[in-house]
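What you see is the complex with one protein chain gone and the rest in place.
Our next item is chain A:
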Amino acid sequence: MDNAVTAKKKWWNGGYSPFSVSYGKLMMWYFLISDAFTFGALLISYGTQRFMAEAWPDPNVVFHSFPFMGHTNLPLVFVSLMTFILIMSSVTMVLAVHAGKYMDRQGVTKWLVLTIVGGLMFLGCQAWEWTHLHEVGAWWGRNPFPNADGSAAISTNFTDFFFTITGFHGLHVTSGVILNIIVLINVLKGTYEHRGHYEMVEKVGLYWHFVDLVWVFVFTCFYLL
């Protein structure tokens, strides 16, 4: 590794990576850009349809339930909890990567386990929310929610987009959890200790943060706007 670099080094002249990163990390970054376009296309589609619609349901009314709280009106409280959990799992992921930098195998294990737990909790929350919405009659092609102005919904776009995009995000969280578990198994087996670096943790960390970041946009688009 030639991290001790003189200022005069010609980074683009071949022989080494111009960004001083491995190809794997580079690929992860490019993949994330590509995936950002996938989500971007979905969210922009949602935006145009919503912009064209004359009326739209009020998220404060749609998302007002909380588990075991019956009919108490708690607008957006549950989704705030979900978001908090996911963001906390990003924090634990940062700590896992940090521990990896210092070759601290126990630290990586601890924080990675917590990240996985956070991811699973988020997925559990999403499962509850979907089940709840399904119970009140919402699904792909079924929109029971009246518009904010009181008129009855004529289009199912609200629920169609909600389930498709949060579902697509949930799929990403699921694959993120699976990747984290695979990396955790390798950490426990000592693969990275043997290899001399924990870069794999960093790579899945990039993916995890990306999935978190996407949630911020999904959350904004569906719950706040």
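General remarks:
Basically, contacts are C-beta pairs under 8 Å (C-beta built on N, C-alpha and C of every residue); 3 or more make two chains touch, one makes a residue touch a chain; residues count from 1.
Heads up, the rule we're going with is that contacts and distances are computed from a predicted model.
From the set "Heme lyase CcmF/NrfE family subunit", "Aminomethyltransferase family protein", "Phosphate-import permease protein PhnE" or "Cytochrome c oxidase subunit I", the protein name that UniProt assigns to the chain left out of the figure is "Cytochrome c oxidase subunit I". Where chain A meets the omitted chain, the residues involved are 1-2, 10, 12-24, 26-27, 30-31, 33-35, 37-42, 45, 48-49, 52-53, 140-142, 154-157, 160-161, 164, 168, 191, 194-195.
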